[in-house]
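Can you read through this structure? Questions will come right after.
Of the protein chains in this complex, all but one are displayed in their positions.
Per-chain residue numbering starts at 1, and chain names A, B and C are given in the order in which the chains are listed.
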Amino acid sequence: MAPSKPKLVVPIDLKKKPWEQKLPLHNRWHPEIPPVATVKTGQVFRMEMVDWTGGAIKDDNSASDVKYLDLSTVHYLSGPIRVVDEDGPAKPGDLLAVEICNLGPLPGDEWGFTAIFDRENGGGFLTDHFPCATKAIWYFEGIYAYSPHIPGVRFPGLTHPGIIGTAPSMELLKIWNEREGELEENGLKSLKLCEVLHSRPLANLPSTKGCLLGKIEEGSREWEKMANEAARTIPGRENGGNCDIKNLSRGSKIYLPVFVEGANFSTGDMHFSQGDGEVSFCGAIEMSGFLELKCEIIRGGMKEYLTPMGPTPLHVNPIFEIGPVEPRFSEWLVFEGISVDESGRQHYLDASVAYKRAVLNAIDYLSKFGYSKEQVYLLLSCCPCEGRISGIVDAPNAVATLAIPTAIFDQDIRPKANNLPIGPRVVRNPDIPRCTYDGNLPITKNLSATGS
Amino acid sequence: MAPSKPKLVVPIDLKKKPWEQKLPLHNRWHPEIPPVATVKTGQVFRMEMVDWTGGAIKDDNSASDVKYLDLSTVHYLSGPIRVVDEDGPAKPGDLLAVEICNLGPLPGDEWGFTAIFDRENGGGFLTDHFPCATKAIWYFEGIYAYSPHIPGVRFPGLTHPGIIGTAPSMELLKIWNEREGELEENGLKSLKLCEVLHSRPLANLPSTKGCLLGKIEEGSREWEKMANEAARTIPGRENGGNCDIKNLSRGSKIYLPVFVEGANFSTGDMHFSQGDGEVSFCGAIEMSGFLELKCEIIRGGMKEYLTPMGPTPLHVNPIFEIGPVEPRFSEWLVFEGISVDESGRQHYLDASVAYKRAVLNAIDYLSKFGYSKEQVYLLLSCCPCEGRISGIVDAPNAVATLAIPTAIFDQDIRPKANNLPIGPRVVRNPDIPRCTYDGNLPITKNLSATGS
Amino acid sequence: MAPSKPKLVVPIDLKKKPWEQKLPLHNRWHPEIPPVATVKTGQVFRMEMVDWTGGAIKDDNSASDVKYLDLSTVHYLSGPIRVVDEDGPAKPGDLLAVEICNLGPLPGDEWGFTAIFDRENGGGFLTDHFPCATKAIWYFEGIYAYSPHIPGVRFPGLTHPGIIGTAPSMELLKIWNEREGELEENGLKSLKLCEVLHSRPLANLPSTKGCLLGKIEEGSREWEKMANEAARTIPGRENGGNCDIKNLSRGSKIYLPVFVEGANFSTGDMHFSQGDGEVSFCGAIEMSGFLELKCEIIRGGMKEYLTPMGPTPLHVNPIFEIGPVEPRFSEWLVFEGISVDESGRQHYLDASVAYKRAVLNAIDYLSKFGYSKEQVYLLLSCCPCEGRISGIVDAPNAVATLAIPTAIFDQDIRPKANNLPIGPRVVRNPDIPRCTYDGNLPITKNLSATGS
Partner (left out) sequence: MAPSKPKLVVPIDLKKKPWEQKLPLHNRWHPEIPPVATVKTGQVFRMEMVDWTGGAIKDDNSASDVKYLDLSTVHYLSGPIRVVDEDGPAKPGDLLAVEICNLGPLPGDEWGFTAIFDRENGGGFLTDHFPCATKAIWYFEGIYAYSPHIPGVRFPGLTHPGIIGTAPSMELLKIWNEREGELEENGLKSLKLCEVLHSRPLANLPSTKGCLLGKIEEGSREWEKMANEAARTIPGRENGGNCDIKNLSRGSKIYLPVFVEGANFSTGDMHFSQGDGEVSFCGAIEMSGFLELKCEIIRGGMKEYLTPMGPTPLHVNPIFEIGPVEPRFSEWLVFEGISVDESGRQHYLDASVAYKRAVLNAIDYLSKFGYSKEQVYLLLSCCPCEGRISGIVDAPNAVATLAIPTAIFDQDIRPKANNLPIGPRVVRNPDIPRCTYDGNLPITKNLSATGS
């Protein structure tokens, strides 16, 4: 009488490389990547996944692997999964509701990493302040994570998949490539100076280098064609993808638009925990993991529930319901940023600048408690902190806030009236894995000493 | 033995105009506005305040008052309050910790308003979509608000002051005026096209028009000089000010930098409730109200706890602790936006564009449940929804999300598999107060029919 | 257009005695106490109330007022209120839904008290351990309470009315008087030894002494008759009454059975805060206060929603919905008790014995942190602690638990591995108001030194 236990539809063997898995992985979005499995609606099934780098980052004390990571190969995704109900496969125009029944690290692989990428190789939100490749390793004790590299903090994970999305149609793929190509081509002119200084890649256009297309044989004619069209998995887009919504944990439901028959959804980039914004870029506690999922097809749901926000009916975004289980924190310390940059220059209602300043404020503040600024940058990338757009209308300043649960620290981090002058109270600064920066872009001034 | 009850240091008489109050109000930031009262640390005291417009918006069925509001007169603030402890007044370089012990509407004035400003008179986050002056009135039933103009929703307020800040020093004032003047002068060139179309004021520089400086007599020589220097209260800045942090409710603590002797802090712009972003600009449920506060001085706290993020030691931001009491919602529906605008154009990691799209997505979705889009725009401005920066590093797309607690609606707003085709289910569209837009800027295209 | 502000239907003048109020109070339940006001369904109205003793307990440093309080006069209730809708008054068999829109202390009277009653005058849950009249005064700072008598704790109140109930019918009154009379008469034999030792009154039968019946003139013939029938307000019963449900705060809804035309509901005994069980009897933070309420009549609701649990259709209990706003605590320390009493004797699945032991365990534990046991007894009566029936089936032991939010203390109260031996760390034992016990019942042995 019992329903069978969750059916394992995508197994991962961690002793094998990403490209050696029984069911081949992929690291691009393309409508023609063949599904590796079919699931029925209502059935609970299990998908396993490698970490986003496919095992390239090691549990050791060197950040070289971070510095020299080949970003053309990420993210390794499991799937695509074709979804059917009694009326056949999901069809373009439907909505695919995916419920996350359970998820977690892969048994036997209970650890993760958070990293700052080198400014010349990916960078991060604060790459102009922190240009060096840096790494922190996290170990899990059940729901808790702790790091030998960031001592004195421990927190329960709100685990979630960074990436979940459906396959785009050729038409949608074309829209992506055109609009991102346009940015790559003309973007520099249109950027503000501060953004140029960032020097991070504007977009990541299709490239055959590093391209993995599941069952499509590498080097084949078909592969060649598809690799030149297939979208990179870095940004979130209309199909979901790299949304990095930290609350998509157990019990959440994701309503994805369907663009190809079968929906062909994929998932990957599991995060043990992440802060809003995932600021250091490789910023969550990245790990391998598993998902137990259940699907439902809402026939005709795109038209019914989504409104295109652009020139074609494809300009839509998924909808999410977040689940009822999350760590309960009662006290939060909140840092604010306004849209004035570090040089003192005024920006117009720019929430990105405001959030950058909120994060910088938080980093400086917490560094007074014995941490190096890079440790805090890593911590705020992966701990359960909340990044809010508090005010977006009061010209010229957007106000963004970053709220940090105080309970994750083993010391009281609130301002105190009768404190003695603060120098770092407890030095929390062990030998954090870090490479030098060999580039020649200037580090942002008034924080130039931050990393040291 | 009992401590005296909260001492009323700023009374408001609602039958009088803002400029007729016993303790004069002010609507600018300037170091030389004289304090109206002195409080001791540790003492609980009460400040009353008018609504931000000083009673200009009426509880009626016309939006004319919104359309023609004289924005040069806002925000009416109560204060400044000078703070002393046993060692004398707060000094520049100290931190002023202000705890919000209690707050609420003024007894007998239990109502509020939310408005969209006309595109030619202030506008709002979505002014290119919703250019018409519009208004919704809210009535309070204890902790709950409901509106005859947006039927079918009711929610508990997370009441907070939109503005709380210390007086700037002359040096800080000069920084503000220079950087905002620079934006006003050169901003247009540096803006992106989409921002230009917004056509909202870039900044609001000092002006004698409408200027109210507390005890400084209007028209006097001193007033003339100060009015030409005094900063407008529209944006949040280094001194706090218009932060619009919706969680600053009962039990919160605000650590404000002190720039002048006595700290001279002011507060105003009480919100019965607000959504993150306060998107329609006059977007909270705006009301008159009272605060019960308690202060503490952290001597030397600026140096100890704040790190300047700019060329001078004055480039700091306040820190906040949020209180332990807030409405407890278990289910949230989350809308996502990416940094691609409504024309389909790609922006580079722009959280403002992403949030705009998330809000537009939510408006369109909820308008399927019997509401006009303008009703939803007003609702999302003032209900307890959360605006998050979910991903800010995955070039080229920033991902922003807007989470709405489902319990505020009297219908189930979640997507359903077996729904009948949706037309507006229940028409929730009463005679909402609204003016026509007489300007000539084009309304953003693919949402042009939104208001109807 | 505005709805009128909450209509004040029961004003209280704190300068007057309970029996001098404009609208007379009452301290008994009787169907014939005339209503003092009529309200319509849907209308928000305000009721004010004295504290349950009507001002007999003073804000001073003596517990004499507690020791000698005349318990025949409590609780002073405001009302009865007659409720009507468009179909006329509520009728027997209806349900009256009362929503608590708002509530709080009376302005200008922001303080409260918690007391242990003398064993010969009311006693409390632990009267065999703590026989002395004792008192703690609490002051309010907005949502927070603190006590000079129990230093080092501060917590937000979950304010609620201890008593809310409808008037009983004569038939129901008769049932009450018979069953409680039966207990008074035959109870002692049926009690267990441990209960006898308690020596608290078994029941409080009707008495003319101290009786106050609203508009019924004291000493009149009618008064005489009614006073001899009218039920005391001490226990909760079928009509609601003294439920002491600590979560009935803002936003709660109470579904009361209607036994007489008009429902005639009354309320009183406001608590700023209370722990589950209200263990010291005068155990909440008792205060005067106000309620803003809104009523609805569910016609025929008793039959529809309530099932009699006894020989007549009147043996029902109210139903409650608790509101969405309460303090958010993340960490709780939990004490357990089993149904073995302090003498080591086994009781059979007795949740009262188990809870007593859980409370005693908590008192002893917390007294290691610098408090006297009486201070902790008072604290656990009024702080927001949760008393749970964890296991009620595992013969012979019931398991009850008492969960205490750790954040209310200014020290870390959790067990620690590397603590030095504990003596009272900080002496938290000021001159707490306390009388001697002049009775001759023995104090329970192995805790005999507890109070000192």
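Of note:
Basically, a residue touches a chain if its C-beta (ideal position, glycine included) is under 8 Å from a C-beta of that chain, and two chains touch if they have at least 3 such contacts.
Model, not experiment: these values are computed from the prediction.
For the options A:Ala37, A:Val84 or A:Cys101, the residue in contact with the chain missing from this view is A:Cys101. Among C:Asp70, C:Glu171 or C:Glu304, only C:Glu304 touches the chain that is left out of the view. Here the missing chain is touched by one residue of C:Leu103, C:Val279 or C:Leu293, and it is C:Val279.
In the full complex, subunit A contacts the hidden chain through residues 1-3, 5-6, 44, 59-61, 99-103, 107-111, 137, 139, 141-144, 148, 156, 250-251, 292, 294, 323-329, 407.
Against the chain not displayed here, subunit C makes contact via residues 95, 97, 124-125, 175, 179-180, 182-183, 187, 190-192, 195, 200-204, 234-238, 242-247, 255, 276-281, 283, 296-301, 304-312, 315-322, 324, 330-338, 340, 342-352, 355, 357-358, 360-361, 364-365, 368, 386-401, 403, 414-417, 419, 421-422, 446-447. Considering the complete assembly, subunit B touches the hidden chain via residues 327-331, 407.
Here, only the chains that are shown with their structure count from here on.
Chain centres here are Cα averages; for subunit A and subunit B they lie 31 Å apart.
Averaged C-alpha coordinates give centres for subunit A and subunit C that are 51 Å from one another.
If you average the Cα atoms of subunit B and of subunit C, the two centres end up 41 Å apart. Residues of subunit B in contact with two or more other chains: 324.
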